[in-house]
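Each remark here refers to the structure printed beneath this line.
Note that this complex is displayed minus one protein chain, with the remaining chains in position.
So, subunit A:
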């Protein structure tokens, strides 16, 4: 079967439905958000239609700049850790028997069914001073007395990685399982050690998948607003937390919308930069 480029209008019919859904559930809500970001905030009340840049003006400050940078760095770090753990995990997973693979994939899907609230509270208990893991270390003599590991940056990172890890594996899995085993065999025949073959043959072949996974987890982590609240101190609150504050607690929809637009623009440009670098790298 050969794919033909669309020639007539009728050839586009199959994508009409997805396009309609995308328009209805993504483009329209985004347009409403964009419109509201220019509306006039009524202090102590709600908002009214207007055209003002005041909401964007308020965002342009050192304070929000720092929060934005922190959010981007945190999301990138979550992506990096997820890949560092997820790539070897998925590689070894595809070497297991079919039955074992299904078991692991179902277990990972199970983690996805947990709500963010449950994950947050579970980790805050696991990392607490009174009931947490540090008590185990005390019991086996590694620590003198139990310590509180939450709230803190490590706790936020742990929670987010835990939540994003199943996505990482599920996105990596198809490519790894379809990876042609003869590539590895050939490099081994030519004298490469397993480790060298993995780094010089397997990873470069899967470069596109790795970058796609990085971007997906990055965007996912950027939207997190519950875990930084439950597991972090105020300095670990991401921009998403402050957006929630404005929208839900201050009823300041225009400012919340303006911050959200900033977040979308910042993450989109990062994605575009990565994609451009990727094309450039592939061309060489």
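General remarks:
Everything below uses one rule, namely that a residue touches a chain if its C-beta (ideal position, glycine included) is under 8 Å from a C-beta of that chain, and two chains touch if they have at least 3 such contacts; residues count from 1.
Rule of thumb we're sticking to: contacts and distances are computed from a predicted model.
Per its UniProt entry, the chain excluded from the display bears the name "Extracellular solute-binding protein", taken from "Response regulator receiver domain-containing protein", "Molybdopterin-dependent oxidoreductase", "Extracellular solute-binding protein" or "6-bladed beta-propeller protein". Here the missing chain is touched by one residue of A:42, A:107, A:186 or A:272, and it is A:42. The hidden chain makes contact, of the residues A:187, A:209 or A:229, with A:229.
Across A:71, A:124 or A:158, the residue that sits in touch with the chain not pictured is A:124. Considering the full assembly, A:148 is the residue among A:148, A:179, A:205 or A:219 that touches the omitted chain. What subunit A contributes to its contact with the hidden chain is residues 41-46, 58, 63, 67, 121, 124, 128-131, 148, 151, 229-230, 233-235, 237, 242, 245, 247-252, 255.
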